[in-house]
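All protein chains but one are shown at their positions in the complex.
Coming up: chain A.
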Amino acid sequence: MKKFQLLLTALIAIALMTSCGGSGKEKASTEKAEAITGAGATFPQPFYNKIFKNYSSEKDLIVTYGGIGSGGGIRSLKDEIVDFGASDAFLTDAKLAEMPSEVLHIPTCLGAVVAAYNLPEKPELKFTAELMEGIFMGKITNWSDVRIAAVNPGINLPDLAITVVYRSDGSGTTFIFSDYMSKVSTDWKENIGTGKALQWPVGIGAKGNPGVAGTIGQTLGAIGYIGSEYAFAQGIPVASIQNLAGNFIHPSVESVSAAAKGEMPDDTRVSLTNTDASDGYPISSFTWLIIYKEQNYKNRSFDQAVQTIKLIDWAISADAQKETTKVHYAPLPESAVTKAKAVLSKVTYNGKALN
């Protein structure tokens, strides 16, 4: 009998504790910020983890970032449960209209999508846009195809079936890749299109960058696309791709950064794929943090808003940008930093400018 009473008391205690926890969360508008929370894209997560950790220890402020995917990041911001979201694809005008209030995009670094393959003798291959279309749409099915040989003279290409490997999970990597393909191939644009997940005419689906890289590594004759940060870190052999200017560009931190040198709109929402920069790698992309322009939402305190903006301002500073290459991303070029700062200066609290 005593046991049951004890159990009952414990249950009541737990119920009381949870209900108290709920009411204690209401924040006064003057309260000091203790923690900043963000969520979103997994692609830049290693970079964010690194710089946020540095920031946390310097400023005595807890910054947490959840890599839940770009879609999740946008949803979390829409639900107003985070201080900032993160996305590999900028919000389209239609998506922006769905958000409760105006959203700003701040680019933080650049990444790319690379074509990795598994061939005996590990040759260094070059691909034109036509070859990319042919291979990834299943029109070229063998490595010994004359069309591949024509672009890669002097390379011994084996008589081996091509196995295309793609991401089975929805991914910003797929989005960037298909965004490029849609720009360079009308057939791709009309029949496959752009998106985080696609209807593939050929190939095998594998989960995540490690899944795709693993499947390529295990399958002779395989080709697939991988996030550059993963390919660079693992030292996976990747193809040079011909850009708009006609140059074959090997993906590297420099060539990815160079892709962002072109014209850029003031809201920083720009697709860098198929860049016109002559030394830029054609499948590059910004990744963005997204925040509300009006920072007073859901009872956020003034200090919470100030700390959030300070953090993001720091993320695009030279101090944080020098960390990009250590985790295999490309830093923002100077022109992009200037634009990003201009966007940040628009942030308000109760309609008044913060900076």
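In the analysis below, a contact is a pair of C-beta atoms (placed from the backbone, for glycine too) under 8 Å apart; a residue touches a chain by one contact, two chains touch by 3 or more; residues count from 1.
As a convention for this text, contacts and distances are computed from a predicted model.
A.B. asks: Which of "ATP synthase subunit b", "Ferredoxin", "Acyl-CoA dehydrogenase" or "Phosphate transport system permease protein" is the UniProt protein name of the chain not shown?
C.D. replies: "Phosphate transport system permease protein"
A.B. asks: Any idea which of A:Pro46, A:Pro123, A:Gly214 or A:Gly262 touches the chain not displayed?
C.D. replies: The missing chain is touched by A:Gly214.
A.B. asks: Out of A:Gly71, A:Pro123 or A:Pro237, which residue would touch the omitted chain in the full complex?
C.D. replies: Looking across A:Gly71, A:Pro123 or A:Pro237, the contact with the absent chain belongs to A:Gly71.
A.B. asks: In the full complex, which of A:Leu198, A:Ile309 or A:Ala330 touches the chain missing from this view?
C.D. replies: Candidates A:Leu198, A:Ile309 or A:Ala330; residue touching the omitted chain: A:Leu198.
A.B. asks: Among A:Pro46, A:Gly170 or A:Pro237, which residue is in contact with the omitted chain in the full complex?
C.D. replies: A:Gly170
A.B. asks: Write the list of chain A residues that the hidden chain touches.
C.D. replies: Residues 1, 4-5, 7-8, 68-72, 75, 161, 163, 168-172, 192-200, 203-207, 211, 214-215, 218-219, 222 of chain A touch the chain absent from view.
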